[in-house]
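Have a look at the structure below before the remarks.
A single protein chain has been omitted; all remaining protein chains appear in their positions.
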């Protein structure tokens, strides 16, 4: 019906929240059919037994990861735990299949750092360099030519989109970055952990991993690139919010002294900051800079691929505050993966991704 | 691009939850453009100021209810408080505009009963008879020829779809019906009431209106029709669940003695009940009968127009239990209204309504 | 300081929600010191490592269940899975220790029924007859003389207290009882089950066990006793509410025809029902009959040992509706256990249990 070809997609590890979200979104994509869905533990079971929400819409059964249906795909999404994609990627790439890994296997360029944080030897370090970090707002061109895309983590997406304009324009001290990030519980996946039980999370709020979190090196690596390759110093504290979906990153950075003392910044610093954000993202279909003085809420992006941002400087101080919200399962995972797939496949970037957020 | 014509839709009262849900769904409808959106209090404001969730998707500004944009529409949805549609309907109908009222103005056939429950005189009782009760699973044909459709209430939708097969097949005593219904807080709309504050609803559960609720006569009227026109006796208790969307109706009815004592029913009553439900709804795109022994959950229909049902008879007793779930804002309001619009406009009934539920 | 002696209490299985709730409440009891707290898996760990909420209030370390500290107690609470208490009870009773089992081991009098529902052979059926069912509002005298008390289940407590006055006065047909019950997630304990994860329960509502639930025979047994020993027919459907604490039972029963047609009942049936409830519970410190027309909410009993009830008859029909709320961890478990301990120990029944509910 239109000018684009149809493609077949496979999902490895389709029994978790990221997998089912890929299914939900791909069902709405006009050019893609999911033809293979693997799960070692669920092979043979219809998807709708695990996810009744997809009844009457999907007639698909889990297969084992070495089923030939997989190698028949044009593109394969890995919605697996860390460490799975790196073992399967080389053989699949050789067959000409494009790969988008929603886990962390190809996110860090430095293999030693990867092995330190993920506590296992890397199975194919030679691919780390080739893999493209799939943040379209930064790497669009490289993604369009990639066969292997490392889909960013949820926190890294919200934090990087928030900090980018400040660093790109050299406005803030790169050693002053603080990301106070808050996530709904679906970010932890469908894992059986006592601290993820309803009775533990409901009506409760806490930080975790304040001493060190795997997303820290990923964010730092991304921000350093925008900072002309020079390292940044970032403090990152994630928190668990008693809600299912959504990330809210509250970002703090100190204006460089020379910037803050500029005559024009004293008078209209807020206005300048606002313009810089609006300019930077004006042609991005999924990044939405709110009017000055707004507070984006996670509820305004649920189920959608949008990142909504606002930037402000309280009472003419030298601190810039950026508020950045995404749906962790969409722009922070499955949606961004499909955005990458669109770019890699020559489809319009927003194809199949413009379903409006659900509110309330 | 396809065989269907494009139509213009108007929404009167677009500042509440039902209004914004109509917008969310109509944005995904291929044949409809919303060209008029009214709100007395918000006239002149862009929709996205009230609902930032629709930013970057909708460029629409509230107009006053007497704006000419409204009379230029093919179909008008009333997402207003009770009592508004009945005052505007006659003039609009005269102009050849089709009307779907999501409020209660045209739901009851008996004007005295309407006036008793809604505590005001009815402005156009002469239209009550013409108005078609918009439950497509019952009234599809009449809806297709209607100019005025009374969109069912949220509880009445969940309860009637659950009881229908039992009454239609004369299986249960019509004086034994009990509907224990539970709804998320969005059912009460965006009303400023102390008992709807977050701190009052969260972590709390209660019944309300146990002594009498406006949806009671509506349900009874609908069930009597299927019961060969003979009145039924229904006990109906609604409850408020600390969640935003979703209705769960737990329905109880006593098998008629002659049914329960039939030889085949003793042996395979559960199987017979299951078959009756599956048969009745097998060609309905939005009613999903779950496998025997299932418990439908509201989380499996969020954001979608599905009603999921299960039927069971515990331990061969004479009680039948039906579990019925819907999203109160979709199948219980905006989605069903669009389903009716599709039928009235000659579109495929499921057009624009097949976006999968959001889970988790 | 007062006339009562001090006693030592032990808790077997203190690492779950019922165990920690016993600790919270016993900390506020003037005559009791918890001297032994056992957990096979946590032996050697300070309680506050598992439950930081008790920091600065409790200096207690888990011991193994065969620690001698246990046999030094005056009374032992079993907050264990079903099947544990029955194995330890005989030896402890022989030592003169009183036992209150918060699990189900001694709740059913009929050993065959117990073994059918709990799917294991009973270890000491000879104690079933001696064990007193610990619903003080029914069995106060027997409890005061018991050495072994079977603490009622959470649903059975809310349901029985609601139905009792109707059955005791012979007002309703004993074959017409329906209990539509709703519970917060803490009722399922701290169990690692996928369907108890926050992301599964939040914003979701569902029934479970509609085909048969272990609390069914317990409720039926209790109601039959009040019904002059004649069996009742009960339909019982439990539901999971997205909240942590609280049970709301919505109870339905049909007035006997001869009652409903009595002249005085036609005129003032509601008033008669209200009086019957108020009379029955007027000297109960933990059962609170609300004014006519009220809807009790679970939020009004959180953290407390109260059961709040209301009774109504909608529009002079022959259905009576009773609404009954408790905190499942208090009146439905730990609080009622302490109430039983008070009765068994000669303490005032409400001692240590009058801390007001937390609201909001």
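Which chain is which? They are A, B and C, in the order written, and residues in each are numbered from 1.
Criterion: a contact is a pair of C-beta atoms (placed from the backbone, for glycine too) under 8 Å apart; a residue touches a chain by one contact, two chains touch by 3 or more.
All figures in this text were calculated on a predicted structure; none of them were measured in a lab.
Trainee: In the whole complex, not just what's shown, which of A:125, A:170, A:189 or A:360 touches the removed chain?
Mentor: Per the contact definition at the top, the residue touching the missing chain is A:360.
Trainee: For a quick check of understanding: of A:30, A:203 or A:231, which residue touches the chain that isn't displayed?
Mentor: A:203
Trainee: One chain is left out of this view; which of A:44, A:96 or A:293 touches it in the full complex?
Mentor: In the full complex, the listed residue that touches the missing chain is A:293.
Trainee: Looking at B:8, B:109, B:202 or B:262, which makes contact with the chain not pictured?
Mentor: B:202
Trainee: Using the document's contact rule, name the residues of chain A that touch the chain not shown here.
Mentor: 178, 180, 182, 184, 199-200, 202-208, 210-212, 233, 235-237, 239, 241-246, 248, 250, 252, 293, 295-299, 302, 312, 314-315, 317, 319, 321, 323, 325, 360
Trainee: So which bits of chain C touch the chain we can't see?
Mentor: That gives, for chain C, the contact residues 1, 17, 20, 23-24, 27-28, 51-58, 186, 202-203, 244-245, 285, 288, 290, 294, 296-297, 299-304, 306, 308, 354-360.
Trainee: Name every residue on chain B in touch with the hidden partner chain.
Mentor: Residues 17, 184-186, 190, 192-194, 196-203, 242-244 of chain B touch the chain absent from view.
What we mean here is this: only the chains that are shown with their structure count from here on.
Trainee: Chain A-chain B contact: same residues or different, taking over half shared as same?
Mentor: Both copies, chain A as well as chain B, present the same residues to each other, with over half of the numbers appearing on both sides.
Trainee: Need the CA-centroid distance for the pair chain A / chain C, whole Å please.
Mentor: 47
Trainee: Suppose each chain is reduced to the average of its Cα coordinates; what separation in Å results between chain B and chain C?
Mentor: One centre to the other, that is 38 Å.
Trainee: Take the average of all CA coordinates in chain A, do the same for chain B, and state the distance between these two points in whole angstrom.
Mentor: The mean C-alpha positions of chain A and chain B differ by 37 Å.
Trainee: Listing for chain B: what residues touch at least two other chains?
Mentor: 202-203, 244-245, 296-297, 299, 302, 360
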